[in-house]
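The other protein chains are all here in position, but one chain of the complex has been omitted.
Entry: subunit A
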Amino acid sequence: MDVTHPDSEFRAFLAEGRFMIQRSRGTGAFVFYPRAVAPGTGARDLEWVEASGRGIVYSTTVVRKRPPEPSYNVALIDLDEGVRMMSRVEGLDPEAVTIGMIVCARIIDQDGEPVVVFDPVEDGQ
């Protein structure tokens, strides 16, 4: 699938419940965030492919808020495809998120916008 409008297409896919990332046809390298041109090579041969959604927490932090506002997690996730994205891990205390945790993507509605977040994956799942 050709890329003609990188950001709006990415968002439209998310709104359909599809987490799509890009891949360069020439090198096979995956790309995130959405672009018109492949980083490193400059090739204009990016296509959309469905992300596996599987990833691993590369690093993690907890943004501390003054109570009662809840503190929250911010993490960098390395997807199985070899690209990294900022996101957050949900479903556990923000400080319980650890580097190396296996996680899986989920699309949520956040203030009317579809956003990719991650859940921890239990062993063997």
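Just so it is clear, a contact is a pair of C-beta atoms (placed from the backbone, for glycine too) under 8 Å apart; a residue touches a chain by one contact, two chains touch by 3 or more; residues count from 1.
Simple rule for what comes next: contacts and distances are computed from a predicted model.
**Student:** According to UniProt, what is the chain that's been left out of this complex called? Choose from "Cytochrome C oxidase subunit IV family protein", "Cobalamin biosynthesis protein CbiA", "Thiolase" or "Transporter substrate-binding domain-containing protein".
**Tutor:** Answer from the record: the omitted chain is "Thiolase".
**Student:** Specify the residue from the set A:V62, A:I102 or A:V121 that touches the hidden chain.
**Tutor:** Of the candidates A:V62, A:I102 or A:V121, A:V62 is in touch with the missing chain.
**Student:** Contact with the hidden chain only, please: which subunit A residues?
**Tutor:** Subunit A touches the missing chain through residues 7, 32-33, 58-64, 72, 74, 76, 84-88, 95, 99-100, 110, 113, 115.
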